[in-house]
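Single-structure report; data block below.
With one protein chain held back, the other chains of the complex are shown just where they sit.
As written, the chain order gives the labels A and B, with residue 1 at the start of each chain.
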Amino acid sequence: MIKVEGLSKNAGAVEILKDLTLSIPPGGITALIGPNGAGKSSLLHCIAGLDRPTSGMVRIDGTDPFSCPDRERARHLAFLQQSQPVVPRLTVRDMVAFGRWPHHGGRPRPEDAEATEQALRAFELEDLSERPLEVLSGGQRQRALVAMTYAQATPWLLLDEPLNALDPRHAHDLMRRLNDLSHAADERSVVVVLHDINAAARWADRIIAMKDGRIAAEGLVAEVLTGEVLRDLYDTPFDVLVHGGRPLVVTV
Amino acid sequence: MVERRVLWLVGALIALSALFLLWQLRAPMGFILSLRGTKLASLILVGAATGIATVLFQTVAGNRLLTPGIVGFDALFVFIQTALVLSLGGIGYATLPSVAKFLFETGALVGTGLLLFGGLLLRDARDLTRMILTGVILGVMLRGLAEMMQRVMAPSEFAVVQQALFATFGAVDTNQLWIAGALLGAATVAALRLAPALDVAALGRDRARSLGLGYDFLMLQALALVAVLVAVATALVGPMTFLGLLAASLAREITGTHRHAAVLPAAGLMGALILVAGQFGFERLLSRQSALAVMVEFFGGLLFLLLVLRRRSV
Partner (left out) sequence: MRSSPRSPGPIADLLRPAILIAAALIALTTASLAIGSASLWGGDLGTGWLLAVSRFPRTAAALLAGAGLAVAGTVVQQAVQNRLVEPSLTGTTESAMLGLIAITLIAPGMSIGWKAALAAVAALAGTGGFLMLARRVPMQDPLLLPIVGLIYGGILSAMAIWLAWNADLMQLLGAWRLGEFSGIVQGRYELLWIIAALSLLLYTLADRLTLLGLGETQARSLGLNYTQTRLLALAVMSLIASLVTVTVGALPFVGLVAPNLISRWRGDNLRANLPFIAAGGGGLVLAADIAGRLIRYPYEIPAATVFSVFGAAIFLWLLHSVPARSHG
């Protein structure tokens, strides 16, 4: 369970997050949606223990990410950043292998190599594994980064706009894989920022909608994805259709 | 394979050193050998310290174009040394035992370097170019301040500073060589111990932290090592801005890896190779003295521009 209470975050004079309180139950996919600048990334950074909030508290399964030792935190929660500076000369395998660092701290064991290979297989990266990252396409690179986060083998997985630069097929594959993960027996919990509302509609179990540093709506997919909520959220009218038992959203 | 390339560099350095020592050796052999030996040792020490310091610093700054020299690290050392002469007086400074002096100056550089650059790095972690430019301008300011202090000094004190700052490869105190060697050895071992963590740090601050790396503390440790290494190099021969850039870039090119465990020693070896080869070429083959520093600056600067342009056009 992720619990956030009274969380505020200022950057200079600007309030990015305003007194947020929410809880995310384990299991399944929780999608964060909302217009640009709503504070989704900032919230994720605070939960991941990377940015200290101005006030308020965060607990991941009862632990404070800011007082927990760094590597222990990273064995419990993995975070995929939005945009990645690429280190030259790093191969895909090298990159994915870094996901095991919190587990071995610089002295890799055989099981770490095995976990790396498994992550490469899971994201169909075997053929690319010896290629340097800088020659890959944006989508391939993104898959390598997700695979690294996956190799971290954490109960919690936080992803900030992972579908950026992915073509429809790989976007679909990624979401399906996250879906499988989050409903498998060892139950990994996924929190993901999405700009594609229909991806959220198709794959998410819960949706949290944010606007102006506050929570605008939260709940099950059908509760949040209504014409009224979406109109207020994006200041644009939407039609909500139904497709395959799930909502399908189009702008009017 | 990577390890084999580092071994090749070791071999090349040994061969070159032998050439440097034995080329046209005439009587009195013992005397000439010890003279050349001192010079060779200081060349290797300075080259290795500069190369390793640059790789460490580039990881701290998250930028492959920077050297401690570009952001004014060695200007800070010059400043400290001048301030020391000014406050102790020329005679007071000259009578200090050289070992104590050296250790004190190194300590002062580590302290102020951490305060200045550590503060800068942690505060401006997200605005890299501004941090670099701040460092560059700070370097200009420190050089100006040092020069101002030198102008204010009595001529006798000025002479002491001159001597302290502009020692050449030929005229290095053997005592200093031993301390410098010991410091370099200790710093290298420490840097190699940090190598796996530095690999993670090179992924960038946020990424490294989300992998559970104690990023900021590691950066301070690395920065302290940079300060020690810069002190070693600058105390022996004075500032050389671009040697490190040449050494680090060539080392990455040769090893073809991102792993610090290979790049750090390769950069050290490369720095030593450049200096020994350059000195050998200029002094023995062209019989020109002290042109080395200017040439290193020239080619290093060209390399910098090339790297900027290539990086931008990718």
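By definition in this document, a contact is a pair of C-beta atoms (placed from the backbone, for glycine too) under 8 Å apart; a residue touches a chain by one contact, two chains touch by 3 or more.
These numbers were taken from a predicted model, which means no experiment stands behind them.
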{"item": "Interface partners of the hidden chain - shown chains only, full complex considered", "value": "B"}
{"item": "Option from B:L33, B:L88, B:L145 or B:A159 whose C-beta touches the chain left out", "value": "B:L145"}
{"item": "Full-complex contact with the absent chain, from B:L33, B:L103 or B:V136", "value": "B:V136"}
{"item": "Omitted-chain contact residue, chosen from B:Q176, B:Q221, B:T241 or B:Q279", "value": "B:T241"}
{"item": "Subunit B residues touching the omitted chain (full complex)", "value": "70, 127, 129-130, 132-134, 136-138, 140-141, 143-145, 147-148, 151-152, 241, 291, 294-295, 297-298, 301-302, 304-305, 308-309, 312-313"}
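Note that only the chains that are shown with their structure count from here on.
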{"item": "Centre-of-Cα separation between subunit B and subunit A, whole angstrom", "value": "42"}
{"item": "In the complex, subunit B residues that touch subunit A", "value": "62, 64, 195-197, 199-200, 202-204, 206-207, 209-214, 252, 256-258, 314"}
{"item": "Subunit A residues within the subunit B interface of the complex", "value": "45, 48-50, 69-75, 78-79, 81, 84-85, 87-90, 94, 98-99, 101-102, 105-107, 134, 152"}
